[in-house]
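Only one protein chain is missing from this complex, and each of the others stays in its spot.
We call the chains A and B, going by the order they appear; numbering starts again at 1 in every chain.
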Amino acid sequence: MPQPPTHSSSLDMAQPEPIDLSSGKYVKLWQGPQHPGITGNMSLELTLCGDEIVECKTHVGYLHRGFEKFMERRTYIQNFTVVCRIAVPEPTFNEYLYSAAIEELAGIEVPERANWLRALNLEMMRLASFLMWTGGMSGAFGLYTVPNWTLTYRDYILDLFEELTGARIYHMYIVPGGVRNVLPDGWKARALEILKGTEKMMREVDRVMMNNAVFKARSKGLGLIPPDMVDPYGIVGPNARAAGFKRDLRKDEPYLVYDQLDFEVVTATASDAYERAWVRQQEIFQCINLIRQMLERMPDSGPFQAQMPNVLHWKIPPGETYLKAECTRGEYGYYVVTDGSEYVRRVHVRGPSYTHAIAVMERLAVGTNIADIAGLMVSLHTYPPEIER
Amino acid sequence: MSLKDLISPFFVWQRAFEKPYTVGLKPIVERPGAPAYRGFHINMSDDCVGCGSCFTICQNHAIDMVKVDGLEAHGGDSGLRPRFDYGRCCWCGLCVDICTAGSLRMTNEYAWFTTNPDDFRFVAGMENKSWDGRTGGYHRHPDYHLFPPKRIEMEMLAPEESVASFTEVAKGYTEEQAKLEADRCVECGICVATCPAHMDVPDYIHSIRDGDYEKGLQLMYRTNPFPATCGRICTRRCESVCPVGIQGEPVAIRWLKRFIVDQVAEADYARILPNVEADTGKRIAIVGAGPGGLSAAYYLRLKGHAVEVFESQAQAGGMLRYGVPSYRLPDPALDKDIEHIRSLGVEIHFNHSIGRDTAFSDLLDNYDAVFVSTGLNVPSQMRIQGEDHPRVMDGLKLLDDVANGKDPQIGTSVAVIGGGNVAMDAARVSRRLGAEVTVLYRRRIEDMPADTEEIHEAQAEGCIFVTQAIPVEALNAAQSDQVTLKWGEAEMLQDPKGGRPRPVLQEERMHLDTFDTVVSAIGQGSNLDYIPTEISDQLQIKWGKFIPGDYQQMVLNKLFVGGDVANATADAISAIEDGHHAARGIHRFLDTGQRG
Partner (left out) sequence: MNTVDEILDYAIDQEQQAADFYADMAKRAEKGGMKEIFLEFSAEEERHRDKLLNVKQGDQELHANQAVINLKISDYLVDVEPHENISYQDALIVAMKRERAAFRLYSDMAEKVTEPALQDVFLGLAKEEAKHKLFFESEYDERVLKDN
């Protein structure tokens, strides 16, 4: 059982001993970009001494599609079909933030019903994303039963998305001005049924994963993020909450309808792989609860789209804004600049994986066992596409 | 390590006794897509008008508008249809959302296999696909719009206010309103094809969005030297084909045109608009200073020809001045158009009647070309008994009197006979002169040739409509200054040969009503008596109208014709186009000696 890394201080940035590869003491190993233990198309350049990692460098660039630049050449309405691709497992946060930023700059007020539908979508997305992560996390530690369960339920949620939005992955549902559709007949009942099944399944996951001797043994103490590392490294979301930081944008700076919903920010005491997993498990239950609250309280009638100009030649006055929302990994942000033309001047997307997968990962990997590197990475919950945009 | 943590994972075995998640016995059971799933495209080709909005909005350039065999462009249809390239499509469905005609949707088909890669590029709705006939799939929610479906209402005088004076009824858009309305245009250009003058509608609307009204004015004068007039009274066939109007209300093209003209002062016209080219030394005579004649005069003068217009009335404008009441087209607006044409050096001889003051043959002898646009100014007679009763007058005379500031003395109860624009004008003018007005029309409201808007406004202003009413006789009334009209009810009979239903008099249902005045406005004909028979015998004339060849040219090379007297539509915009077209023909003829 590996010892947790002992940092006198996590900010101790003293230069380590120089690594002399010709000494024969070290092995250079590339993990990724095609590797089941990697959360997407990126790679880790590992330097090993025996089983122990002495250096880790993150390499990205395999996924760079130039979305931010690409959007400068598309009209505002066209971009809404592009942004969802920036984070494949969680397109909805991109849709929401892009739309909300455009609406703010264009001075468009979104109807109440659309806000509820948007929040509902975001929470469903969070649930689907966490279910997939749970599968990934347990898989990374050799528990191959759990992924079958959680991915099945994720698929049931994608069924709900398909019914509501017309697509399973790239929903393209939250559009500048509102949403594209309303809940189909009988959708609420089907959603409640699936939530019930998900909740039951997650209790079972709690038994076989969170209360599993093997999982506990391998994840406890792995990749511990000390509290004083959180702010300097820009660590957000469950990674920070597991370290005891009561930070959640839904609570701290409520957007959409979150100020009307009952929930408490989940925190733990020590941000190691196990505790981070535990926080996410609790947030899955919280998510189910939030969806239930919304289904009960959201309005069933009324407009779901603001009065829109003709999107074919939509110009937006000059301005800039930064909007953020709490995604599964923490603060997700859109910085948008408009210059009065029909095209966006600049878009910058802030994905939390940027810090988690690069600076934090490089730091936490040192001193861990090669066998745990995949589990460590998954425990940080990173999505390479949002690093590169 | 607790014992519980060792035992707990064995809980997975419980699941062994549960029903499997996967469906059915067969491993591949086709599960239909959700009812609103964004699957493959289908286009109701008969409903599609080929506006190309799907092509414009597609961010992948996955749609091309292509010509399809067996489909011809015609009024309101570009004849093009969207071709999809599934190598590029991302199934966002924006094409469906923006579709003006509502003809495009997506079926909920999940999968499609073909061995021929070319199949993935196809014209939806025109090629057989496996998903043809599928009813489910993604379509635009009726409450979700990517452009505003409703037009910005033009502010109008309230009916009780409008009947009290000859003040212009439509107040005109404010800049803010005009920009909002201009925003609704999808820039398809179907209006350009439909407009008789082929005005560059999308571009001048674009100039409103840019706030560049001088450019807008320049664009309009390229094809129409009467924008202030047409911005008020055009028959606007453009709006009837505007695709935005298919599921919503068409863009208010006419009001936008008016807005541009209203923004530019007449004093600036000379600076903004094109000037006259160098003198060519050619002289052209134009008969009639209506929209047709002056349009020809404008474009010929621009080319440097000397233009003389002969007008029998005291002022220019023709029917625009003497037939259209000032509450629809105020004199200053008409004058703005005419003054600019005159400012280029177009000479107009007023009170000068061809046939009376100058022989028609002299024109042909003394000028390099002659353009005739004398219009329809002879009211059709009802040809019923008692039509010569002193209390029966024709609609054109009524409008003419009012335009000239004369009191037509119609009294306080007036019957207007007819359902065309002249009838509506006569009715509304009579209302303004303080009369109770009854409109008698032999067919139904929907058969009326008058502009729907005029019919509605006449109704709002309190004109009473009696339809399926055929006048058969005008009789002396008990009082000498009144007239009794005998009229019978009509039944509409469908002509087995087609065409609009025809009214048939029901003799047993006759009525007698007494009015101060009966105004007959059942149509107008031409008067071509100024053309000597030896000349007219050489010309192609049918039903009192010239039948011109290409470029409006007649058999006599020098003679060009246009306007109501030479076209079937008989509206201002067609006359303007005739004048422009003839001007091109005359210039070409004088330049090269070629016939059209």
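Here is the rule we use: a residue touches a chain if its C-beta (ideal position, glycine included) is under 8 Å from a C-beta of that chain, and two chains touch if they have at least 3 such contacts.
Here the structure is a predicted model, which is why all the values come from computation and not from measurement.
Colleague: I'd like to know which visible chains would be in contact with the absent chain if the whole complex were considered.
Modeller: B
Colleague: Check the options B:E30, B:E72 or B:D495 and report the residue that touches the missing chain.
Modeller: Considering all chains, including the one not shown, the answer is B:D495.
Colleague: For the full complex, which residue in B:G523, B:P548 or B:G562 touches the chain that was left out?
Modeller: B:G523
Colleague: Identify the residue among B:G293, B:G419 or B:P548 that touches the chain left out of the display.
Modeller: The missing chain is touched by B:G419.
Colleague: So which of B:D85, B:E249, B:D331 or B:E387 would be touching the chain we can't see?
Modeller: B:E387
Colleague: What chain B residues would touch the chain not displayed?
Modeller: Touch set of chain B with respect to the missing chain: 380-381, 383-385, 387, 417-423, 441-442, 449, 470, 472-473, 493, 495-497, 499, 502, 504-505, 507, 521-525, 528-529, 531, 533, 536-537, 539-545.
Here is the rule we go by: only the chains that are shown with their structure count from here on.
Colleague: Considering the complex alone, what residue numbers of chain B touch chain A?
Modeller: Listed in rising order, the residues of chain B that touch chain A are 1-2, 4-6, 8-9, 11-12, 14-15, 21, 33-38, 53, 56-57, 59, 90-94, 97-98, 106, 138, 141, 143-148, 183-187, 206, 209.
Colleague: State the interface residues of chain A toward chain B in the complex, per the touch definition above.
Modeller: Chain A reaches chain B through residues 74-75, 77-82, 143, 145, 149, 152, 159, 162-167, 170, 172, 178, 180-182, 184, 204, 207-209, 211-214, 216-217, 303-305, 307-313.
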